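Take this structure first; my questions come after.
With one protein chain held back, the other chains of the complex are shown just where they sit.
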Amino acid sequence: MEYRRLGNSGMKVSEISLGGWVTFGASVNDQQMVRDIVVKAYESGINFFDQADVYARGKSEEMMGAVLREFPRHTLVVSSKVFWPMSDHINDRGLSRKHVLESIDGSLKRLGTDYLDIYFAHRYDPETPMEEIVMAFDHVVRSGRAMYWGTSEWTAAQIAEAVTFARANGLHAPVTEQPQYSMLYRDRVEKEILPATTRHGVGLVVWSPLAMGMLTGKYDEGMPEGSRLSDNEGFAKSFLTEANRERVKALKPIADDLGLTRSQLALAWALRQPGVSSVITGATKVHQVEDNVKAAGVKLSEDVISRIDQILAS
Amino acid sequence: MEYRRLGNSGMKVSEISLGGWVTFGASVNDQQMVRDIVVKAYESGINFFDQADVYARGKSEEMMGAVLREFPRHTLVVSSKVFWPMSDHINDRGLSRKHVLESIDGSLKRLGTDYLDIYFAHRYDPETPMEEIVMAFDHVVRSGRAMYWGTSEWTAAQIAEAVTFARANGLHAPVTEQPQYSMLYRDRVEKEILPATTRHGVGLVVWSPLAMGMLTGKYDEGMPEGSRLSDNEGFAKSFLTEANRERVKALKPIADDLGLTRSQLALAWALRQPGVSSVITGATKVHQVEDNVKAAGVKLSEDVISRIDQILAS
Amino acid sequence: MEYRRLGNSGMKVSEISLGGWVTFGASVNDQQMVRDIVVKAYESGINFFDQADVYARGKSEEMMGAVLREFPRHTLVVSSKVFWPMSDHINDRGLSRKHVLESIDGSLKRLGTDYLDIYFAHRYDPETPMEEIVMAFDHVVRSGRAMYWGTSEWTAAQIAEAVTFARANGLHAPVTEQPQYSMLYRDRVEKEILPATTRHGVGLVVWSPLAMGMLTGKYDEGMPEGSRLSDNEGFAKSFLTEANRERVKALKPIADDLGLTRSQLALAWALRQPGVSSVITGATKVHQVEDNVKAAGVKLSEDVISRIDQILAS
Partner (left out) sequence: MEYRRLGNSGMKVSEISLGGWVTFGASVNDQQMVRDIVVKAYESGINFFDQADVYARGKSEEMMGAVLREFPRHTLVVSSKVFWPMSDHINDRGLSRKHVLESIDGSLKRLGTDYLDIYFAHRYDPETPMEEIVMAFDHVVRSGRAMYWGTSEWTAAQIAEAVTFARANGLHAPVTEQPQYSMLYRDRVEKEILPATTRHGVGLVVWSPLAMGMLTGKYDEGMPEGSRLSDNEGFAKSFLTEANRERVKALKPIADDLGLTRSQLALAWALRQPGVSSVITGATKVHQVEDNVKAAGVKLSEDVISRIDQILAS
């Protein structure tokens, strides 16, 4: 496994990481299965495990946490997130100081750890002042509940403001942003986010690098019944187009030439950006972990990248 | 004439303003003609006159300045800009402290005034540190050379950083941004810029609100010889498409219904955004000023805006 | 025993201190022997006991800690350090906030104490931002895990930056630097380090003041089998030269005249610098402690220092 600095910070994360989104506590409900997947990931050199309070309403944190406790804490980079509603209670959402500080304690308990390595603001909250948000996450770090904090799906301007405000006031600045990024969803990251995060030393850890599984090739012939994608209407609509299916099929010969699966090609492609610190993968089966980790360290040539660009632009 | 605050600042600018770009010193080289246009603008209530060192390499400042000197200084809002090369000398460009401070003195001299109301960074300069840029423009303001400073064609993240850095350090923050914005070039401003400038109290003064004249309707039948547009290859390519010509023609009945010219409709449409403080118009003839100023104060109904949206999206 | 302020701080350390480097858990593996040495040191007035996580991979901390627990905690100045790899895990090294905070908890446990008096950054880490390093050590102090923090083998410029950044931001600044310094390795400290540390109130606690034992005279006739030095190729190469052997022999008459051993002379010589707060000695036998502590309080005359300078420059 290859490791990269998380942005400009001193902490290093595995190029391939494992997230609990839409898998643990959802499509994977068997604790033994979760254990098999997480142990395989750890043994393959993955050190970064990504969670959120809202994944399966806390169940994902619990199932993954039960396994992570088996490993020495300092060998892990464990994250969680706060923003989305955890209940109907009016303050059980958003990025108010109250919710941020109350929420992390719940995540720590569910994960069974004394501190997180990264605590993410899962979205930007326009109903909380930027100052309150940055000071709340600074407090999370200063109180020892997390080593670092980050953002997810914030705009470049929001990231620039948060970092600049934090630095100017001696507060802990976010060191990472978690955006969606893949061959089929690239423009926002490449045009807007990377110029700002690179400037501010913020490292990207990207979600859905396989475009909800589209890039594995399993939807080449359309959507099978019962697939993960079918549970996510919005994503299905945006990714499962005829044009995308043609693109994904056209990637196959390139992957074959390199002796890679299309999943591995897609992960290596996202990692070609030096501003990306890690790609977060999900897994419902052990062999998917085995497949994904092989994308670490793969360098794509300029020629291959150019051919991929042509396919994606078609 | 209606007036609006320039962002959150205390200074007010006319909704319709007059700029010297690609007209004075270029297509309009007769000083009497310049005088007629500027006097008409002033007498019509326009108070904001927009310049740049680089417009006709200083000649536009000189020709407009010669007229502006006839009016009481405090009744005017005069701007200029710095960034583009004024000569081949290596430091005669960009946003170094050296060039910013040297350049404004040249603009003041050409305009014949002791101070500007707004001094714009005409573009962002990646070869000068943000700190140096903000401190140089702060110095422009503190030394009395300008009342305020602004940016032009900066990204939302750059604006957010500049404002946040300035506020945190007790420096003068930019109060305005000058982007390109029109019915035919709207996405960047609406999706990226306005959310950031609105948040930071930065008012937009937009250039090319008539899309290089396309929105007047004068290119309905294609490009006539000798038109301004023909001198600007790049713009021509981007605006003078068949689709755009259809859109502009389709706007005619809407304008007619409202008793407006299409130019007036286009200006009123840009001004429907509360985040826009002024639209900068150019004029080569006096009647264009008379036509344009009538767009001030025009309120478009939700229904009209929605019909326009449909035409522009087609 | 004589005591000195640790730089400008209010805490005082014994001129002679005892370190666990390359002795405890290594050449001295008998706990009773460790106890005899540490008790003798304590009873001789030594209050400063220097450790690092990496000395014998934690064993040195454990063996020394087991003895230190016998004494009232407030009578001790206990240090440890962080930087060098403690395992193959990617984050188990360096000065990331994660590793600094995780590592001190391990040292506290091994030493069996609730807090350190000094926590050292064992080297500078170019892969962690200076801001993160200073804020992490500030957190170590604010969270009560250590009373003070220091650096080891940092350049003068790095020390100056760390102190200046910390002071300007209300953070705990380092109060001590631990460089190598001895009669046979003096230039770097005297020319580069002392001017900076003196200016910034940073006190030196120097390691290897006997140049890996060379200055005791035990290598006058060359290297005996099984000596400590022979285990340290790099040091051997740099110190065990013919020229150095001549120098060390030439020091003997000076030491004899003063009724000192050459070890005592070497320690007193390092302590002639007011910028040095303590010299860290190692011991594998009780009598070495007895010998070393007699160097405390010895003042060398200008004449003696001048004669030594001549010998060292030869």
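Labels for the chains are A, B and C, by order of writing; each one numbers its residues from 1.
FYI, a contact is a pair of C-beta atoms (placed from the backbone, for glycine too) under 8 Å apart; a residue touches a chain by one contact, two chains touch by 3 or more.
These numbers come from a predicted model, not from an experiment.
Taking the complete complex into account, the chain left out of view touches B, C.
Of the listed residues C:N47, C:Q158 or C:Q178, the one in contact with the hidden chain in the full complex is C:Q158. Looking at B:V39, B:A66, B:L101 or B:L312, the residue that reaches the missing chain in the full complex is B:L101. When you scan B:N29, B:N91 or B:S306 for touch with the missing chain, the hit is B:N91.
Mapped onto chain B, the footprint of the missing chain covers residues 87, 89-92, 94-99, 101-103, 125, 127-129, 131-133, 135, 139, 142-143, 169-171. Where chain C meets the chain that is not shown, the touching residues are 155-161, 163-165, 168-169, 192, 195-196, 199.
FYI, only the chains that are shown with their structure count from here on.
In terms of inter-chain touching, the protein chains here are arranged end to end in an open line.
Seen from the C-alpha centroid of chain C, the farthest chain centroid is that of B.
Averaging the CA coordinates per chain and comparing them to the mean over all protein CA atoms picks out A as nearest. Each chain gets one centre point, the mean of its Cα atoms, and the points for chain A and chain C are 44 Å apart.
Inter-chain centre distance (chain B to chain C, centres taken as mean C-alpha positions): 66 Å. Taking each chain's centre as the average of its CA atoms, chain A and chain B sit 41 Å apart.
Among the residues of chain B, none is in touch with two or more other chains.
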